[in-house]
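Here is the structure we will look at, set down as structure tokens.
Note that one protein chain is taken out, while the other chains of the complex remain in position.
Order as written gives the chain letters A and B; numbering starts at 1 within each chain.
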Amino acid sequence: MTDIATPEGRQGRIARFFDSDIVFSYRRSPIAILASIVALGLILAAVLAPWIAPYDPFNPRTLNLMDGFTKPMSSSFAGNYFLLGSDHQGRDVLSTILYGSRVSLLVGLSATLFAMTLGVGLGLVAGYRGGLLDTVIMRIADIQLSFPAILIALLIFGVARGLIPASQQENVVLWVLVLAIGLSNWAQFARTVRGATMVERQKDYVSAARIMGVPPFFILIKHILPNVIGPVLVIATIGLALAIIEEATLSYLGVGVPPTQPSLGTLIRIGQQFLFSGEWWILAFPAFTLILLALSVNLLGDWLRDALNPRLR
Amino acid sequence: MLAFILRRLGQSIVVMLVVAVVSFLMFRYVGDPIISMVGQEASIADQEALRDRLGLNDPFYVQFFRFITNALQGQFGISYRLQQPVTELILSRLPATIELALVSATMALAVGLVLGVFTALRPRSWSTGAIMSASLVGVSLPTFLIGIGLIYIFAVELKWLPSFGRGEVVNLGWWRTGFLTESGLRSIILPAITLSLFQMTLIMRLVRAEMLEVLRQDYIKFARARGLSKRAINFGHALKNTLVPVITITGLQLGSVIAFAIVTETVFQWPGVGSLFVNSVAVVDVPVMAAYLMFVAFIFVAINLIVDVLYYIVDPRLRVAGGR
Partner (left out) sequence: MKKTLTGIAVALLASSVLVSAASAETVRWARASDALTLDPHSQNQGVTHNFNHHIYETLMDRDAEGTLTPRLATDWYVKEGDETVWIFELREGVKFHNGADFTAEDVVFSLDRAKSEGSNMRQLHADVVEIRAVDDHTVEVQMAGPSPLYPNNVTNTFMMDKDWSEENDVVEVQDFGAGEDNYAVRNTNGTGPYVLVERDPDVRSVLRVFEDHWADAPAVTEIVYTPIADAATRVAALLSGEVDIVQDVPVQDIERLASTDGVKVETGPENRIIYFGYRFGDLRDGTSISGTDGANPFDDVRVLEAMSLAIDRDAIRQVVMRGQSIPTCVANPPFVAGWAPEFDACPPTDVERARELMAEAGYADGFSVTLDTPNDRYVNDEAISQAVVGMLGQIGIEVSLGSRPVAQHSPLILNNETDFYLLGWGVPTFDSAYIFNDLIHSKTAEFDNYGTYNIGLYENPELDEKIRSLGTMTDLEARDALVHEIWTTVQEDRVLLPVHNQVLAYAMRSDITLPVHPENQPMLTTVTFE
């Protein structure tokens, strides 16, 4: 979108963005401040995992099965100390959470970004151009929506598994997940954006811009996109949490990331087995982290939507 | 109007066909049905013989054509796993899923609407913040975990509600309902809550967003200026105009509710089509999987069609574009 804007225009827009309302609104919202601190903290911790994690849970050489099921804040027989306890493989729960957040964030962010770009782009084009293109895009969206997201993900996952040689699968499984989850969520964006675009397109200012000879692409970006950004953000925030949870559900159905390189969802799926047996920490800490992450992202999204929507200012 | 509907109908049929192709393609990759159909000591020759009898060695287009011709007659073959006609199996499981979906959709809509309107009318109140934040906790956890958590609290610890199944059912013709017995009603509570949490949050946020949007519109300001009562403005005008997108999304979500039911049904051993599907995937029961996907697609296409037509009726501005 910045290709179009002139340098002055871009600067002006960025300035407007950060100088005035949005920063003001941020300062006024304690929830937003708190949420952003938590989210940033979690993201930072995930990014820095290799340096701050007490153990490397992905390195089999350092694992000792006899460390398994150590209670939080205690040492195992082998003499290793675990702040949040250890899991059924003798891995440090704190470290797996740090590394797991990395995987979850990577998959969730990539998948949502992918779904959003694809969905918004197609939605704008479909809503603005109408006609055959609109019909084709929206029918594809219908087909996609007619399958539940989790089924689509299963389908793409299955097909990818069929196409990629078995020995290569473990290396690309993360990207297959991104593709699967992303492709299963784009239609929501497309449908919403397309509906809003269709209504917006009928409005006088758009007709005026068109008559003035403003190129369609510019109209879409400059005039229509800001008006649909609200719903898009609502979907994207829920979508991010959804993507992380969808990944966990795929794990639950047995097709997620391998348990040797777990995501938060995989950790929850594994911990869930120990709900009745008293090893609550294997489930509780990853679940708590996931809630914290999803909640703070969602709250930020909430605030951002209110702040960005010109009519709600 | 008629032309519009006919056109959408035509498109829907194309959609169904594409779904058929896609679901058919998928089966080649989900696993091998033969493995789960024969014993562990069946020889390779025996396995091949069965593959032949099932027609799995025929070229792809032959299999597909056979599938479509049978499907058009409502025949989806015999389940590899349960050895019963698939159509019959799905019909016998359908009431459980529909009852669950209806109860949870109703719950989601009712709670979502009330909370959505409430939070929109009091945008700055602390209770709004609390509700908005609390609603997010429910969608921040995987469905299976919520379900197991509810079972743990309400079935194992408190022993208030059943942990699995549908309880006692009553046959009304071919429809098997759980609404008429106490154990049936008690059994639906936990799965319905599990299933509705996500939609509830979605609907609530949508209602709130739309409501806030509408309340900013000029005609609401005029209405206020004209001295209409707050009640009349909020419910007579604002809510009414909010309902269109809410109906759209809720309608579209019905399909998702049925789909989301896959996991919920598995956790609660709810005897619906979703758990039937999951059990079928595990052993690659192709006929059931194909029929289920076609069935979900059908429901979705039907809902889409209805929503489109409703849209067409409700929002006259779309007639120009849509009726072309």
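Quick note on the criterion: a contact is a pair of C-beta atoms (placed from the backbone, for glycine too) under 8 Å apart; a residue touches a chain by one contact, two chains touch by 3 or more.
Small disclaimer: the values here were computed from a predicted structure and weren't measured.
The residue touching the chain not shown here, chosen from B:Gly10, B:Gly55 or B:Gly236, is B:Gly55.
Shown as candidates are A:Ser74, A:Thr117, A:Ser207 or A:Gln273; the residue that touches the absent chain is A:Gln273. When the missing chain is restored to the complex, the residue among B:Ala71, B:Ala155, B:Ile189 or B:Leu243 that touches it is B:Ala155. Only one residue in the set A:Leu65, A:Val136, A:Leu163 or A:Ala208 touches the chain that does not appear here, and it is A:Leu65.
Where chain A meets the omitted chain, the residues involved are 59-61, 63-66, 68-69, 88-90, 161, 165-170, 253-255, 258-260, 272-279. Annotation for chain B: contacts to the undisplayed chain at residues 30-32, 35-46, 49, 53-55, 70, 75, 77-78, 80-85, 89, 92, 144, 148, 151-152, 155-156, 159, 162-166, 266-269, 271, 275-276, 278-279, 281-284.
In this section, only the chains that are shown with their structure count from here on.
The distance from the centre of chain A to the centre of chain B, each centre being the mean of the chain's C-alpha atoms, comes to 23 Å. Taken in their complex, chain A has these residues touching chain B: 31, 130-131, 135, 139, 142-143, 145-151, 154-155, 158-159, 161-163, 191, 195, 198-199, 202, 230-231, 234, 238, 241-242, 245, 248-249, 252-253, 265, 268-269, 272, 275-276, 287, 290-291, 293-295, 298-299, 302, 305, 311-312. Interface of chain B with chain A (complex): residues 11, 14-15, 18-19, 22, 25-26, 28-30, 129, 132-133, 136-137, 139-145, 148, 152, 156, 201-202, 205-206, 209, 212-213, 216, 245, 248, 252, 255-256, 258-260, 262-263, 278, 281, 293, 296-297, 300-301, 304, 317-318, 321, 324.
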